[in-house]
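Sharing a structure here in structure tokens format.
Every protein chain but one is kept in place in this view of the complex.
Now for chain A:
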Amino acid sequence: MNGLYIEHPGMHTLIEDAGRIGKASLGLTTGGPADRMAFYWANRLLENPRGCAALEITYGGLKLHSSCDTSIAITGADVEIKINNEIVGNWRSIAVSKGDFIEIGYSRNGIKAYLAVKGGIQIPQQFGSCSTVVREHIGGLNGTTLEKGDWLPITNVQCTHTNRLPDDAVPHYSTSLTLRVITGYQYQQFSERERRRFFSSEYQVSSQWDRMGYRLIGPEIQFPKTNMLSEGIAYGAVQIPADGQPIILLNDRQTIGGYPKIGSVFSLDADKLGQCQQGASIRFEPISIENAHNELHLAQSRFKKIQFIKEAVTR
């Protein structure tokens, strides 16, 4: 069978597709790429269906061999990519030949790079998705991160031309973000003073951040009630636990929880948060749900309209 052999797994590399949707009633979280836009770009560069299983490489450091001809695309965090010791570019499709040795360096801007393969990584789905959720031991190869010696089955197909994203469309990942929040859940029960404090303060990402959530440090937000019933948690939900320090819940969040929530971070901004780590500076800004929908549709339209620079396959 054709595939990619993992020579070195990197610090934290996961197989992710678009996510495990519709299984929350079983207690299963959604998973999926922490930076969805970068993941979608990687698949689009290869002219794959948008949810094809790809690698989410945190911090980089991945080394692999290909057993067949294929094409790959690497997006997201800025990493140095070498094929047989020769530097190649990211945000473009790259032809790979049988026996090639691919090395992904450490991230220089952003922390999560996506490596997509023509046709996607061909592994069985669990509960309708290949996405790895380490906490649940679900998805991926064995419900966990890639390990040395892992084998990722792929198809022996190469792109007939090279697609490259124009430079002005390549995102830069900032460590100082303003996250737009759709106010909701218990928002009305927070006092006016606490809401103002939330939207006028600066927070830092603490040492506790992962695919489940980002715990922030900054001015405390108070909530009047002490006991609350557990309820369903949306992607991006901003929890305010008893210590008043916000927690932004992301892809691998628990399905239900009992802390008050002031609203949820807009998904296009949550993507950018996924590229941040400890010490990043975070501010919040309210956005109406109408404007959020509008922004999403505009972003979708821009994503579809951007034309790749097409070149003949050179390597």
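FYI, a residue touches a chain if its C-beta (ideal position, glycine included) is under 8 Å from a C-beta of that chain, and two chains touch if they have at least 3 such contacts; residues count from 1.
By our rule, contacts and distances are computed from a predicted model.
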Name under which UniProt lists the unshown chain, selected from "Riboflavin transporter", "Elongation factor 4", "Heme chaperone HemW" or "5-oxoprolinase subunit PxpB": "5-oxoprolinase subunit PxpB"
Contacting the left-out chain in the complete assembly, out of A:59, A:114 or A:235: A:235
Touching the absent chain when the full complex is considered, from A:110, A:140, A:171 or A:257: A:257
Sole contact to the chain not displayed, among A:183, A:251 or A:275: A:183
Per the touch definition above, residue among A:14, A:28 or A:240 touching the missing chain: A:28
Residues from chain A at the interface with the omitted partner, ascending: 21-28, 126-127, 135-138, 182-189, 229-237, 254-257, 261, 263-264, 266-267, 289, 292-293, 296, 300
